[in-house]
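Showing chain A:
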Amino acid sequence: MTIFKVAAVLLTGFFVGLTLEGIARKIIARVQRRYGPPWYQNFIDVFKALSKHGFSHGWIFDFGVLMALGGVIATLSFVPLGNLVAFPGLDNVFVVLYLFAVGALGMAMGMVGSGNPNASIGVARALTQMLGYEVPYLVSLAAIIFYYKTSSISNLMNLQADSWNLFKMPIGAAVAFISLMGMLGKKPFDTPIAPAEIASGPMVELSSKYMGLLMLMHTFSIFVEISLFVDIFLGGGSYLVFLLKFTVVWIIATLISAVLPRFRIEQVVKFYWRVPLGLAFLQAFFVLIGWVF
Partner candidate 1 sequence: MMNSMNDLLEELKKLFGNFEVQEIDEREVKIDVESDKVVGILTTLKSKGYSHLSLLTCVDWINENKFELIYILYSWQNGCKFIVATWIERKNPKFVTVMNLWPVARFYEREIHEFFGVEFEGNDDMKPLILELWDDIPPLRKDFDPLEYSKKKFPGRQYDKDVIQEALIFRGDKNG
Partner candidate 2 sequence: MISLMIAIPLLFAFVSIVFKGLAKYALPFIVLLNILILLIASTPVVENIGGWKAPFGISLVLDDASYYVVLVVNLIFLLLSLIPQIIDKGYDTIILLLLTSTNGLVLTGDLFNSFVFIEITAAAAYILAYHRNNPYGAFKYLIIGGISGSFYLLGTIFSYVGAGSLNMAHISNNSFGQLTAAIAILFILGLGVEAKLFPLAGWVPDVYASGSSLTPTILGTAITFAIMYLTGRIFITVLHGTFLDVLYILGLLTVIVGEVAALRQDKLLRALAYSSIAQAGLVVAAISLNNIDSLTGAYFHSMNDLTAKFILFPIATVVIKGFEKDRLAGFAFSVASFSLIGFPLFAGFRSKLLIISSAFSAGNYILPAVLFFASIVEAAYLLKWNIKLWFEKSDTSNNIPWNLKTIVLVLSILLLIIGIYPDLYLDASRKIAQSILDTQGYINSVLGGI
Partner candidate 3 sequence: MSYERTIWEKIADNLRSRSMWMLHYCTGCGAVELPPSMTSRFDMERLGMGPMATPRQADIFLITGYLSVKTLRRVIYTYEQMPDPKYVVGFGSCTINGGIYYDSYATINRVDYYIPVDLYIAGCMPRPEAIFEAFTELMRMIRKGEAIGWKKYKENYEWYKQNQLKSLGEVYVHDEFHE
């Protein structure tokens, strides 16, 4: 039974993820007064990349890419999409977040294994940025877990039946959204993949199918991050309602990223550890003294 559920989660992740990425490119084009590619452009890109004859830099390069995709698929299978929950009791928040780190580490190891210094610089930036956005995110989640006394995502979801966490803990939601922007690696926080400075960072040596696999991984990771946000902060009711909320959050994120220039890496960490972390502690303090709307 769970096999079908997991398959359903993965397929949703694949199809919904890629279509939404296509829609995002359309939105960005329209923001820049351009016509923009068709919505299915990302499907074509992925399969085009997969179909080419690329180059490989040895077994660690392949193993890294496989570990990355495997890790993210494992994380995705644990995340409940609305009421579609693959593993009912076992979807613990910390497990999901740190399982996500497996994917990140796999990609990092594979890319640096390619031997290109651009990749190492990109990975170093990605890890520092992760240090930046992870801490406020975890603190705000801790506040929620402390308030609801449970850390399994599906329980958190059901406990929000009366009013969403977005309204109960607005500051926590804001902090989580800012960290979400960092996690997605969208424009203001895409220093690790800066094409102009370090030739698209870690992906510098990715030729054909490795590029395809990593685009898949990127889609799945976006899907995981946003569905986490939706589950915890927006209630995430039935499957379709969940997808609707998912799209709304995704469009907002794309709009913000369409207009903002890129941060410098020092600014990212300094920013994250000043404003969002302060807000997260404020929210935690409010939860402690019970000021929850």
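Just so it is clear, a residue touches a chain if its C-beta (ideal position, glycine included) is under 8 Å from a C-beta of that chain, and two chains touch if they have at least 3 such contacts; residues count from 1.
Regarding candidate selection, all candidates are chains of the complex that A comes from, given by their letters.
Note that the structure is predicted; figures quoted are calculated from it, not measured.
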Touch-positive candidate for chain A in this complex, from 1, 2 or 3: 3
Partner candidate 3, residues of chain A touching it in the complex: 25, 29, 32-38, 41, 44-45, 47-49, 51-55, 195-196, 199-200, 203-208, 211
